[in-house]
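Missing here: one protein chain of the complex. Every other protein chain is in place.
Order of writing sets the labels: A, B and C. Residues in every chain begin at 1.
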Amino acid sequence: MLKETFEPRFTDTDALGHINNTRIPVWFEGARSPVFRIFTPDLDVHNWKLMLARYEVQFHGELFYGQPVEIRTWISRLGTSSFDVSQEVWQNGERGASGTTVMVHYDHQAGKSVPLSEELRAALSALSES
Amino acid sequence: MLKETFEPRFTDTDALGHINNTRIPVWFEGARSPVFRIFTPDLDVHNWKLMLARYEVQFHGELFYGQPVEIRTWISRLGTSSFDVSQEVWQNGERGASGTTVMVHYDHQAGKSVPLSEELRAALSALSES
Amino acid sequence: MLKETFEPRFTDTDALGHINNTRIPVWFEGARSPVFRIFTPDLDVHNWKLMLARYEVQFHGELFYGQPVEIRTWISRLGTSSFDVSQEVWQNGERGASGTTVMVHYDHQAGKSVPLSEELRAALSALSES
Partner (left out) sequence: MLKETFEPRFTDTDALGHINNTRIPVWFEGARSPVFRIFTPDLDVHNWKLMLARYEVQFHGELFYGQPVEIRTWISRLGTSSFDVSQEVWQNGERGASGTTVMVHYDHQAGKSVPLSEELRAALSALSES
């Protein structure tokens, strides 16, 4: 499991006084960078090999400005050419949000999905929940 | 069904040359304003009566800068105190993304959900898909 | 002078209950699209001819969610290869923010600025303050 810790920014809040719901996919995308590096080690955007198919986010409690958050990230499913990334936001020992994103191994030039090689599967498997 | 049309902003794009996936929840939240007005007609944030429980977004095709997008919004489920808002992004006659958000009628001071009154149910029902 | 009117989104607010300061450059960039079209009529990002050199934003009063804002945009200076775009945010008859952005006519492949042709100067001059 990957863990990333950072301080929310003031602009992440909204008028209800907590973190706005639309920030969670942004935080999750940021925390997926190590997953992206498995496919594109130098993160060169001209050599991108993934496509996002869908995501879902659940909100379990309020998240606030002023205390660090920890994003936990792991691979929760490995398909033929796609895989699921599960993620959680923790703050003060409580889980504030969780979600799953379906990523597809993709050839952007050919416009089609590409099966995950054994090498990629092994690297993704190393990012398990436990 | 509600329809909102606007031009994507340059900053909505990412290095893959299309609209970044994290912008869709932002567009969807913006397009839910008429739903928010059913609960808080003047949109006074100090009198807010809704909480977001979860959302999911599916990506069907690429969305681009340079052409207007239309957000379609309707109520797809009415529960006792919660309801679903279904939304789609259309551009150039194609559906680029869709999603559903679960909203809860909520008393932020008491910290608990509140059943939807007949008046609220009637107003939400008027925003059906057809 | 160009005028664009839209409703702020809930996520544009912050925990102080008003529009967050970092949203103004986003709104301004969105409202510069007609200026971008002078250089790239179809807004094709692969044929981009501008670079942003600097901007400044002044805050004159609070801006809120729940009421439309109007962005006013005009060209306030024409240089050899650069020009200034002045912009204001109005809400409820009051000016909440203003700013100026310096744009450079730029060849991204050659990595250097390009003098503004007479045709471009005429098109930009048409977007004057009055």
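Simple rule for what comes next: contacts are C-beta pairs under 8 Å (C-beta built on N, C-alpha and C of every residue); 3 or more make two chains touch, one makes a residue touch a chain.
Everything quoted here is computed from the prediction, not taken from an experiment.
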What are the shown chains in contact with the chain that isn't displayed? A, B, C
Could you tell me which of A:Ser33, A:Thr80 or A:Ser117 touches the chain that is not displayed? A:Ser33
Need a quick check: the contact residues on chain C for the chain that isn't drawn. 15-16, 21-22, 25-26, 29, 45, 48, 51-59, 108
Tell me, which residues in chain A touch the chain that this view leaves out? 6-7, 9-11, 13, 17, 26, 29-30, 33, 36, 42-46, 65-66
Where chain B meets the chain that is not shown, the residues are 10-11, 13-15, 17-18, 20-23, 65
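In this section, only the chains that are shown with their structure count from here on.
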Is the contact between chain A and chain C built from the same residue numbers on each copy (over half shared) or from different ones (under half shared)? same
Rounded to the nearest 5 degrees, what is the angle of the rotation that puts chain A onto chain B, matching CA atoms? 180
Distance between the CA centroids of chain A and chain B (whole Å) is 22
List the centre-to-centre spacing of chain A and chain C in whole Å, with centres computed as mean CA coordinates. 33
Touching two or more other chains in chain C are residues 10-11, 13, 17, 65
